[in-house]
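Notes follow the structure.
The other protein chains are all here in position, but one chain of the complex has been omitted.
== chain A ==
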Amino acid sequence: MESNQYLAMFIDESKEHLQAMNENLLQLEQSPSDLSIVQNIFRSAHTLKGMSATMGFEDLANLTHEMENVLDLVRHEKLSMDDYIFDVLFKSFDALEAMVNDIIAGGDGQADVSEIVNHLQAILNGSYSPSQAAETGQVSSTSSEAKVLAEAFDQYQLSIIKQSLSSGFQVYEVRVKIRQDCVLKAARAYMVFDALERSGEIARSIPSVQEIEQEKFDHEFIVYYITKLHAQEVKKLIMDVSEIEDAVIETIDEQKLKELQDRSLQDAKPQPEPAAEKPKQDSKKQAKGQTSAGGASNQQVAGRTIRVDIERLDTLMNLFSELLIDRVRLEQLASEIGRHELTETVEHMARVSSDLQSIVLKLRMMPVETVFNRFPRMIRDLAKTLNKKVDLIITGSETELDRTVVDEIGDPLVHLLRNAVDHGLEGPEDRIKAGKPETGTVHLRAYQSGNHVFIEIEDDGRGIDREKVLSKAIQNGVVKSEDAERLSDREVYQLLFASGFSTAEVISDISGRGVGLDVVKTKITSLGGDVTVDSTLGVGTKFTVQLPLTLSIITAMLIRLGEEKYAIPISSVVETALVNDEDIRYVHGMRMIQFRDNVIPLIDLASVLEVPGHEEKQQSQELNVVIVHKGDKLVALITDEFIGQQEIVLKTLGGYLNQVFAVSGATILGDGQVALILDTNALIR
């Protein structure tokens, strides 16, 4: 039981770190010199390593450990990123993901990572050069070389020092003495480290950073310091820290380094993993020192979140709704009884509970970002496989959706994106021929409108050939040829979603896996959404996925029709207005009004919704209308009264009533009554 609990946590967090890692790797590819990104990847790898070691997933720990070493070199500018390193890092990432997936599937997360580890070690040892990157034959020899390690200095540290010297840095052996009466030795040591790291780098310390942190040293410690400063400046830096007795600085030159190296080799003892162990400790410390600002805030974020079972949130929400109903009863009772103290208390309770309400409701929402994050990597790989150049532009990833929808929407989107890159975009040559830039663009957009979240996938590729789709559809018997001409473009494109339909003439291994757009459609429909296609031949294709916000909160305008109350999502509302009888025009028997510069239809909502006992007001001079929009189309809806604007919880009508005309859901009002939420899009043709 216990370990299962941790396992779930482990899985969740690993996924998070993998995602972060993936994202950062991609970002880094864009700006390879941005060390802060390397820092982030390093952190993810480091955490992952710690977690997997704790959970006993050795291979996972092993691989992350090697990655960490490479990243450590990079972030200390000992190594600059190149294609080879990227490839190896991506490969490592894939392996990590595979292992984590194995663990999720109930496996033990074991995998043969030795090859990737070898590659990583080759990078670490500098025994590869970008030009001969592809060749990995020499890797095995270096790993044996790596075993000849010194106790005092490992290969890694020595090579750092060597490299630093040759690139014009100064290397000092600094012996720092702390005053005997110093109370917080570790803190002073930390200050020294901190001061030094501001203008250089500590290659090694004796005793180790960890031991120093634990005050496991006398009053003296040694650091090997790489910097551009002069010895005097270094000394000043150290002496500026209070309670330091003395700092003895000795310059290390080639000669001295050789001595050190020899000493190391002599002292070499068989050790399990010194090369790995030491830089890790150092780097830990350095990570702290260098990124104190960024690192601290990052940790805070991690510490401030908590994972909650979604069912518990549901329960909380339902209990809360009951509380609200009781609140309204209390308010009524209080007003009947009319005692001042009671009224006051109830009012206070009302305030507190409405605050509470908004918090409870927001708990379930999460940004689509978590899903979108995995796409850049996917597109990158896809573009490579297909030899296409693709720019993926993501906007609106902060758009929030209900957690359950976010969890489900990934697969259909993957498919649509693949479709866009595979079928939509032409190859570079064709693009140039068509007078388009070589690099194709795929836009992935999310935005909220009304009770829906729209996700658009738009490419600037070849577009869909209406005639091809039709002939295929006729061939497959989906459409009769005599009907074909009458179909609108949109209707034709909808045929793509018919099962077993593929327009690719050459079935590639990417989309030719027997999964068609029909699966996408089914999935999206099962989420209560819809998907439409717009396309212009030669210009591009746009898939629009419309998703409901199932359980979420929106701001709505409450209106009254007869005895009934309805909510209109505020995002559909353009404005409210009073319309005089004489302003109404008749066009083709339809009532229209002038709004701004447009003539827009006037719809009697009560009669559309068949509100009982509602007779159209013949005599009234003024009508309350609310003007709503769907895209750029506008209509004016006649209402009896505007009740006001408020935040409402979206609820579904349940499985039994899943498709009701012009109703997208319901909400529970403060008095416990259910009000329907109008889907005004259905009223606009």
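Following the convention adopted for this analysis, a residue touches a chain if its C-beta (ideal position, glycine included) is under 8 Å from a C-beta of that chain, and two chains touch if they have at least 3 such contacts; residues count from 1.
Going forward, contacts and distances are computed from a predicted model.
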* Which choice in "Chemotaxis protein CheW", "Tripartite tricarboxylate transporter TctA family protein", "L-lactate dehydrogenase complex protein LldE" or "MoaD/ThiS family protein" gives the name that UniProt lists for the one chain left out? -> "Chemotaxis protein CheW"
* Structure fact -> The one of A:Ala53, A:Met317 or A:Leu487 in touch with the missing chain is A:Met317
* Structure fact -> Among A:Leu165, A:Ala662 or A:Ile684, contact with the omitted chain is made only by A:Ala662
* Would you indicate which residue among A:Asp181, A:Glu341, A:Asp597 or A:Glu610 is in contact with the undisplayed chain? => A:Glu610
* In terms of residues, what is the contact footprint of the unshown chain on chain A? -> 317-322, 325, 564, 608-612, 651-663, 666, 668, 672-676
